[in-house]
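Structure record follows, encoded as structure tokens.
With one protein chain withheld, the remaining protein chains of the complex are depicted in position.
Going in written order, the chains are labelled A and B, and every chain counts its residues from 1.
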Amino acid sequence: MASPASSKPGEIPGWIYNVILPILNLLAALVVSGILILLIGENPINALWVLIQGAFGYADNIGYTLYYATSLIFVGLGFAVAAHGGKFNIGGEGQGYIGGLGIGLACLYMGSTPWPIVMLVAIVGGAVCGGVWGLVPGYLAAKRGAHTVITTIMFNFIASALMTYLLVDVLIRPGQQNPESETFAVTSQLPQVRDILLNFGINIPPNPLNVSFVIALLCCVAVYYYIWRTRWGYELRAVGQNEKAAVYAGISPTMITIISMTISGALCGLMGLNVLMGDQHRIVLNFTAGLGFVGIAVALMGRNHPFGILLASLLFGALYQGGSQLSFDIPVLNRDLVVVIQGLVILFTGALENQFKPYLEWTYRRLTRQSVPQSTKEA
Amino acid sequence: MTSAPNKPASKAAALPALELRKVNKWFGTNHANRDIDLAVQPGTIHGIIGENGAGKSTIMSIVYGFYSADSGEVLVNGTPVTITSPKDALAAGIGMVHQHFKLVDNFTVLENVILGVEGGMKLAAGMARARAELERLEREYGLEVSPDSVVEDLPVGIQQRVEILKALYRGADTLILDEPTGVLTPQEVDELFRILRQLREQGKTIIIITHKLGEVMALTDRVSVMRRGEMVAHRQTAETSKEELAELMVGRKVLLRVAKGPANPGATVLKIDGLNVIDGQGVRRVKDVSLDVRAGEIVGIAGVSGNGQSELLQALSGIMKPASGQILYKGEDIAGDPAKLNARALRKAGVGHVPEDRQREGLVMSFLAAESAILGYHDLPAYNRGILMDRDAIIAETQRYIEKYDVRPTSPTYKSSNFSGGNQQKLVLAREIENDPDLLLIGQPTRGVDIGAIEFIHSRLIEMRDAGKAILVVSTELDEVMSLSDRIVVMFDGHVVGELPASEADERILGLMMAGIDPKKNQAA
Partner (left out) sequence: MDNLNDIVTILASTVRLGTPLILCAIAGLFSERSGVVDMGLEGKMLGGAFLAASVAYLTGSPWLGLLAAIGFSIAISMLHGYACVTLNGDQVVTGVAINIMIAGFGPTFAFSWFNLGGRTPNLSGGQRFKDITLPLADTLKDVPVIGTIYDGLISGHNILVYVAFAVVPLSWWVLYKTRFGLRLRAVGENPSAVDVAGISVRGMRYQALVINGVLCGIAGAYLSTAHGAGFIRDMSAGKGYLALAALIFGKWKPGPTLAACLLFAFADAVQVRIQGVPLPFIGMVPSSFVQMIPYVLTVLVLAGFVGKSVGPKAAGIPYVKER
């Protein structure tokens, strides 16, 4: 059911909550970030300008922005699927990491096969590995009542330790000190957009944007249809919104939880498509670099809707890329500041999301000249 | 619920223990309490009755400082008081026993009693004092309770006693009880009433909020009636009758019987034999229940809520697993076959189910009305095209329900939560009836529904019956069971006490049976 809820007269329309409120929260986060920049002794307006230029100013900057956005789309979608089923999956980091193992192994062992075939196998590999990393917490939640928030965090750490072991002791390139795998064969690397454009005679500076961006967009479409247009998505949302009603309707919350956590993990697991197969071309330590957590912010900002997630991913991608440019131009505003800004965005759009709600509702009522209920007058 | 002679309560000279003057309360646009006036005489038991949603609990929550009134005055023993928190209420000598107990489950009785009145930074001294005081209260009011038991291990009746002790320990002179009998067994109700009468003897003032007429008649000295947020009448209990109170509660003559012809029972659709259901806590809720429902008849299950009816309904609709016994649907035993006895398969096999608690089970509040209107039937081919759902078909079907059942507002794309309780119920009924079941299980068909809708719902059900469908109704409203059913089965403590044709049933017989006494077997009672 994709049709948006029509609003009853006297009710606040949905776009107030889904569009205006997130923008307001985002602005608040930016204002606080500006204050921090002032504290450091720089000009926030100037910094913002550098950041925007750094994110969108040149073709290669846009490429980087979209590259970061690609990873975030995968994790954001993953978080959203679990969230619609009423589960909190903060294991995107670990699921992405383990998913990367599946992708990496596919690339390593299918050396001379053409990339589209490798990609298909890698998608399966990444989805299966990430999926398993979501399935286990999902199973434990559904069958044993273990809260996913804690188990998925634990699985992040377990993934990290496991991957350290594999990269240090098993997959490491012989004769190498760095814990990283062999480089993938050229045939099993995803084409980068830059190379594709070169075929058309367009030459842009190097950047890691690759075809996995298209896969991410396809995932957005697929997730949208899954959640709002299929009966499986209907069941997922029923369980997430009202488990008792779902049981009444003959839907098994146990199955839905297991399935949704698996799909969630599988989506997160595709992150490596972008980072490993599209850019690094080998399995490296900690390639997820906190993106799994930022994916939570992306999903929250995007209201767990694929289109919102796409927009939020672009925003956070821009923040990453613009942030690098910022630290290049104004060294004191380094990448760590970008991390703080990300945290602030999560804080304002997620944790403090209700902060402006009453004022916004009040303003809306005033502007549309609706009678204010008596209680608010007297209370 | 044996009736006791009422103590004459007219102590005209005494100042009211509690008095309300023109109290108003709004929740958003909902005027929950409108100009409430009330005077409760000291040393009496005062009943406040009204239907669900009449504003009884709200007004008492205001007295207890749980909500603050938007306007109006509260006086205790003639002195105006400002009560903005439960603390103020306690200071004014008002204690409250909430419908849902406010106890910390993993605390001992003693810890619960002293919470908030510990009497010092360190616990030890306060605990010792409380222990002694509890012993005194126990002696004085016959409120036996072991102070070191953990609350979650105690039966509900005893937990309620802890709530009463809490209030007395805090020095309450006026005790408010909100729907105190809803969760109690009849024996526990008797015990509660004994305690309340004893408290009255000791000079305490008791206010009891209920929607059960029988209790008001049995227990109170005076009664005040609320309807739609207003106080509509005050009566001496001795000078009123159930009929008058019922009329006052609903605002007009109660339609006791729906016009209906005699039933034409056909083949047996549902036959239950020796069914047992055990809940998540390991308690046997349904005990050796046997009954049958035939095509073209309505069988009503009467009983005080909490006597196994809910669990029976849940088992029959495939939500709870039966522990033993047979469930024969159209002649086939499905009790032991999870592939057949589950909510999904049963719907496919023609069993409709209107759940007792539609807000929590029957609908998803955040779903569109159209989405809620296909809940449970969402995988029917009619609503799906390939892997996608057929939005247009779903909306069209919902539109049809809305028109046929006069649901308001009329838009299928409003959220389910935008509909009032009665309209939500109509939506659920429409869904379950229009999918044309052979057997309809229906719990509390008209709970929280306004009078007009009740008549509509009842006549729809009778139409269905006349079309040859089998209907099993569970309701705690005696009137409803009597007016709808062709046969009545009474449950008590998980058992079937007895069964009788509706024509032979009256309130007295049903009342006895609901207390676990079968008049046919036990003439002495």
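Observations on the model:
Simple rule for what comes next: a contact is a pair of C-beta atoms (placed from the backbone, for glycine too) under 8 Å apart; a residue touches a chain by one contact, two chains touch by 3 or more.
Note that the coordinates shown come from a computational prediction; the quantities given were computed from them, not determined experimentally.
Taking the complete complex into account, A:Ile90 is the one of A:Leu51, A:Leu66 or A:Ile90 that touches the chain left out. When the missing chain is restored to the complex, the residue among A:Ile23, A:Ile202 or A:Ala351 that touches it is A:Ala351.
Checked against the full complex, the one of B:Tyr64, B:Tyr141, B:Tyr329 or B:Phe367 touching the unshown chain is B:Tyr64. Contact residues of subunit A toward the unshown chain are 36, 40-41, 88, 90, 140, 144-147, 149-151, 153-155, 157-158, 161-162, 164-165, 168-169, 290, 293-294, 296-297, 300, 332, 334, 336-344, 346-347, 350-355. In the full complex, subunit B makes contact with the omitted chain through residues 27, 64, 66-67, 85-87, 90, 96, 98, 102-107, 111-112, 114-118, 120-124, 126.
To be clear about the criterion, only the chains that are shown with their structure count from here on.
Look at where the CA atoms of subunit A average out and do the same for subunit B: the two points lie 46 Å apart.
Those residues of subunit A whose C-beta lies close enough to touch subunit B in the complex are 1-8, 10-11, 225, 229-231, 234-235, 237-238, 241-242, 244-251, 373-375, 378-379.
In the complex of the two chains, the subunit B residues touching subunit A come out as 26-29, 68, 70-71, 317-319, 342-347, 353, 355, 360-368, 370-371, 375-376, 378-379, 383-384, 387-389, 391, 394-395, 409, 411, 413-415, 418.
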